[in-house]
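Input: a single structure, listed below in structure tokens.
A single protein chain has been omitted from the complex, and every remaining protein chain is retained in its original position.
Residue numbering begins at 1 within each chain, and the chains themselves are lettered A and B in the order written.
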Amino acid sequence: MSQSLLEVRDLAVAFRTYIGEVQAVRGVSFDLNKGETLAIVGESGSGKSVTSKSIMRLLAKNAKIRSGEIRFEGENLAAASERRMQSIRGSEISMIFQDPMTSLNPTMTVGKQIIEVLKKHRKLGGAEALAKAAELLGLVGIPSPEKRVKQYPHQLSGGMRQRVVIAMALACSPKILIADEPTTALDVTIQAQILDLMKRIQEETGTSIILITHDLGVVAESAARVAVMYAGIIVETGTVDELFYEAKHPYTWGLLASMPKLHEKTSELTAIPGTPPDLMFPPVGCPFAARCPHAMEVCVAKMPDYTAHSDTHSAACWLQDPRAQKAAAATGASLGGER
Amino acid sequence: MANPTDSLDPLFVPVRRENGEQERISRPALSAFQDSWRRLRQNKAAVISLILLGIMIVLAIVGPWLTKYSYAQTNYSAVYQSPSADHWFGTDKFGRDQWARIWQGTRISLLIAVLAAALDLVVGVAYGAISALKGGKVDNVMQRIIEILIGVPSLIIIILLMMIMKANIFTIMVAMSITGWVGMARLVRAQILKLKQQEFVLAARTLGTSNTQIIFKHLIPNTIGMIVINTMFTIPSAIFTEAFLSFIGLGLQSPQASLGVLIHDGFQTLSSHFYLLLFPALVIVVIMVAFNILGDGLRDALDPRMRK
Partner (left out) sequence: MKRYIAKRIVYLVLTLFIITTATFFLMKNLPGTPFDEEKLALLTQDQRDQIYASYGLDKPVIVQYVNYIGNIVQGDLGTSIYYTGQDVKDIIVDRIYPSALVGLQAILLGTVIGLILGVLAAYRHNSGWDYAAMIVSVLGVSIPNFVLAALLQYYIGLKWGILPVAFWESYDSSVLPSVALSFGVIAIIARFVRTEMLEVLQQDYIVTAKAKGLGQMAILSRHAVRNSLIPVITILGPIVVNLLTGSLVIENIFGIPGIGSLFVDSIKTNDYATIMGVTIFYSAFYVVVMLLVDILYSLVDPRIRLGSGRE
């Protein structure tokens, strides 16, 4: 962890709702290095989006960072003033959202929306800003950008709009780009183009990327490291290879098993049975215990600590405890890793 | 590494699990109606409005009987009396008891409004539903008619109609409904067309559900909330129209009583006997406010997304 750009430590976020408090993120820690892509994977409600929004401090009014630190170049963003955050957002850290159909203001030309960022952070104005906006649109692969800057979002296709959103995020060459499910709302062919674009941009600018997704296919294609989130907790982290070939957590196994496999003959999809726990009353033990085929009494009783398997790979699961291995050996049950 | 605690040792055994536990739904399910009712009860303003309306309706029914005077009975020895123990709301220029007149008037105004709203509802829902369900040419022709009617300034038409008809409860109701149903018809048509496109209706159709069943199981239940809400707003606007007609001299006439008649009469003696205007004005405002707040509350309760 030589040059961490971003260090998140024990982050906890809760939402107030009219029937109670939802513990959306319950103690999340990870690092982001310069120039790398970290993927955060999980199903909806796992807290991955909330985590990313916390970094930008873009949480809804009823959400609160309960505890933890978000250190960006040493500065704790969790405690930064709103003013300070405004100067960081869009300039040091940028964000790309899921749905390009709704994330652009429909009554403003795309050019103006890009210029807004340039004006705010780079103090560019007039013709200079317009030229830069067109240049950015060209950079993200939009043909005839001079014409496009004067158009409204509804005149562009979904893929084009997502390119505009990316151009807007890149306008001030941010150090971190957070992409929250950037391809979920797009057609498969467009998805690949957008992922390629992000890869190319990273190679050219050296930006670090946090990629939030539920799609392991996207992870395999574009990330170097992966953190798997479940019920507000990171259950396993590792490099892409470690996660895909040496996964240690039963939830990760389940995720991998539920991926559609084009090259295999079976046409069946394997689903993980059950639903995630209600985070209004989070379980004391491992949150996955209720759905886990290998669950033990201890899993329900106590949350496991992380077990490190390499410098980059660790998982929070009681199965990694030597006592579990012994118990399994005694009963002759097989313990996962079958992939 | 995990921190081994001896007390945990015995727990390293497979967990016993009841069948089906994984699919258990953790919160109780509420029917749409129960859910709406719960939301409405949480809305304090709506509950208060409901209670106020209840009181107003009860007074409109029993109010005139609570005093020994009848609403039309004149008494020239007791004209323009201020509110007193004998005449709770005072008397007018013919010595008629205002308490009796106000609740009689409320009764008539509410009656006209409810009847007009009911007529709008029946005509509007039928028209809108036929237009949407038939579709094609029928819908086309029916929509053209609506497009023409929507351009008609309705109050002017109501005024003209009232000029040639003798004002009574029935004619006022009819005049108000001549253009009043158009709004309901448009809403119902739009809603049914929207529903027809939706996947759950398509799904029902694919499963071979008959048209009648689709109408009763899917279309009506999903339209009824909107119809109720719209009616809740039609009633106060009908109360307003009735009062307006009386105020410009085209509605009911004294000695008959309606809130409009009373406000009209009260306005004539505004500077000398303000109470003659004040009480009926208060009653009409309370009723209108209560209906509007209740309508808002119902809208939020029945469909939280339909807030326009």
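Simple rule for what comes next: contacts are C-beta pairs under 8 Å (C-beta built on N, C-alpha and C of every residue); 3 or more make two chains touch, one makes a residue touch a chain.
Please read these numbers as outputs of a predicted model, since none were measured by experiment.
Asker: So one chain is hidden, and I want to know which residue out of B:I57, B:A72, B:L133 or B:A281 touches that hidden chain in the complete assembly.
Answerer: Checking each option in B:I57, B:A72, B:L133 or B:A281, the one touching the absent chain turns out to be B:A281.
Asker: Kindly state which of the options B:I157, B:V174, B:I214 or B:V228 is in contact with the chain not pictured.
Answerer: Selected residue, touching the omitted chain: B:I157.
Asker: From the list A:V25, A:V117, A:M229 or A:L243, which touches the chain that is not on show?
Answerer: Spelled out, the listed residue whose C-beta touches the missing chain is A:V117.
Asker: Which parts of chain B are in contact with the chain that was left out?
Answerer: Against the missing chain, chain B presents residues 147-148, 151-153, 155-157, 159-161, 163-164, 236, 240, 243-244, 247-250, 263, 266-267, 270-271, 274, 277, 281, 284-285, 288-289, 291-293, 296, 307-308.
Asker: List every residue of chain A that touches the chain not included in the displayed model.
Answerer: The missing chain touches chain A at positions 56, 58, 85-91, 94-95, 97, 99, 102-108, 116-117, 120-121, 152, 154, 165, 168-169.
Heads up, the rule we're going with is that only the chains that are shown with their structure count from here on.
Asker: Which of the residues in chain A end up touching chain B in this complex?
Answerer: It comes out as residues 273-275, 278, 289-291, 294-302, 304-305, 307-308, 318, 320-324, 326-327, 331, 333.
Asker: Could you please specify the touching residues of chain B with respect to chain A in the complex?
Answerer: Touching chain A: residues 1-4, 8-15, 17, 21-23, 26-27 of chain B.
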